[in-house]
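All protein chains but one are shown in place.
Letters are used for the chains, namely A and B, taken in the order the chains are written, and counting of residues starts over at 1 for each.
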Amino acid sequence: MADKWSARDPLSVHRIDVEDAAGVRLIAFDRPEVRNAFDAAMYAAVTEALAGALEDGATRVAVLTGRGPAFTSGQDLNEMAIIASGGGGPGAGRGFRDLLDVVVGFDKPLLAAVHGVGMGLGFTLLGHVDLVLVDEDTRLRAPFAELGVPPEAASSLLLPERMGWQRAAAALLASEWIDAEEAVRSGLALRVCSAGTVVTETMELAGRIASFAPHATREIKRLMLAARRPDVIAARAREESAFAALFADPGTNPGSQLTAGLER
Amino acid sequence: MADKWSARDPLSVHRIDVEDAAGVRLIAFDRPEVRNAFDAAMYAAVTEALAGALEDGATRVAVLTGRGPAFTSGQDLNEMAIIASGGGGPGAGRGFRDLLDVVVGFDKPLLAAVHGVGMGLGFTLLGHVDLVLVDEDTRLRAPFAELGVPPEAASSLLLPERMGWQRAAAALLASEWIDAEEAVRSGLALRVCSAGTVVTETMELAGRIASFAPHATREIKRLMLAARRPDVIAARAREESAFAALFADPGTNPGSQLTAGLER
Partner (left out) sequence: MADKWSARDPLSVHRIDVEDAAGVRLIAFDRPEVRNAFDAAMYAAVTEALAGALEDGATRVAVLTGRGPAFTSGQDLNEMAIIASGGGGPGAGRGFRDLLDVVVGFDKPLLAAVHGVGMGLGFTLLGHVDLVLVDEDTRLRAPFAELGVPPEAASSLLLPERMGWQRAAAALLASEWIDAEEAVRSGLALRVCSAGTVVTETMELAGRIASFAPHATREIKRLMLAARRPDVIAARAREESAFAALFADPGTNPGSQLTAGLER
């Protein structure tokens, strides 16, 4: 286990706040100084908080949100540049895959209260969320084409399914920004909340779901997932294979683009 | 066959009106005193009317509607409480499955003129309808989470497909009401009709389809179905298995919630 998420012990670092009340677990990304970017410690903390929500009989619903002005800017690009340069050690990239494993199999209702910027994983993660509420200031972007990397988190499957092929293609192939209205119109999110209300509204909806028989809401979610799970697993496998091939080829390794991205 | 839909002979009871004209069969749920709830006799009558529409070469298109103020309130909860308490006999639940069998394989165009309340099956049935027109007073609800039961009629697959994951999750996990505008915006229905016009407008659309070569419209419907049928069958099997497990476990049998629901 020592090398599971890199040489450090990622769980010893503060990355998230977890609040449990009335059957709802709120998981708040809390690294606002870097717009809640996901480093190894963040992956480990969110993975553990979600896995715990599944194991804990008292938790019926989980809610994701971000502290500060952003939802999350996604993968920490400093860490990705290290991985791209081969300096990540044997556990490199495992944090992301561990998080996805628990998200893809999360068979309790999963909500998100999104505000501000959602970049990369801050966007693609929403393809796995059952009910996404967005503050009117939300702006989402998948910078894969710009960074020269393949899509992640089964987004090559889930964004077309959830947003329609056209808007997914605009997001994935053209790296276009998506605002709150477009997130709802395309089907990625449920509704827009007026400024400052998104966490409250999401918690109200979570509370409503948590008021129902937990065996029923879990069964409903499990059945909804069951219809899509094999395709999601296959999409992840294709994407990870493409990612590995890209990094293995010096002509396509995105190290330099990433470094350039960091400097902008 | 005596026990096919319970000990009674369900077809001897009036439950529906059937009108055939110009290639269109109109099937109107006609039990307005209980908002067109589906008991064994209603399941049997609608199943027979749809099966007959498939067999009859003169019928090119079928249309479902409800008499009185509601489309249908779905499963008769009195009968479901009897089934939940083990008093339904060997044919319990078979009426529902027989109806679904014919609906899932219905390879002629199937339309619905919906007005007022559609609850439970009155909502999930629409996931199998090709063209749903809704009166502006339409209100749909899937009370599965509230009643503590799994989704039915392949709705765990079809509502996400037709409405998008977000709106399907709001319907299935939060038992939220859906109005006419939302039914159209989400993709569940084709268009909203002004008060009192939905049957006329649906019959006009049915008549237009019935004016085309029947081998072509049937082939088009058959090809559209073929792409989805295996997934629909698999979803029904998962849901029925979940339903059976729920009823077999005293801790989750919804008998008491159903009785409480009846008293509200």
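The working rule: a contact is a pair of C-beta atoms (placed from the backbone, for glycine too) under 8 Å apart; a residue touches a chain by one contact, two chains touch by 3 or more.
In this text, all values refer to a predicted model and were calculated from it rather than measured experimentally.
From the set A:E181, A:E204 or A:D231, the residue in touch with the chain omitted from the display is A:D231, counting the whole complex. Of the candidate positions B:L100, B:L190 or B:M203, contact with the unshown chain belongs to B:L190. The chain omitted from view is touched by exactly one of B:A81, B:L99, B:V114 or B:L131, namely B:L131.
One chain of the complex is left out; on chain B, the residues touching it are 109, 130-132, 161-162, 187-190, 205, 208-209, 212-213, 215-217, 219-224, 226-228.
Within the complete assembly, residues 144-151, 156-157, 160, 164-170, 172-175, 231, 234-235, 238-239, 242, 246, 251-252, 257 of chain A touch the chain that is not shown.
Here is the rule we go by: only the chains that are shown with their structure count from here on.
Averaging Cα coordinates per chain places chain A and chain B 36 Å apart.
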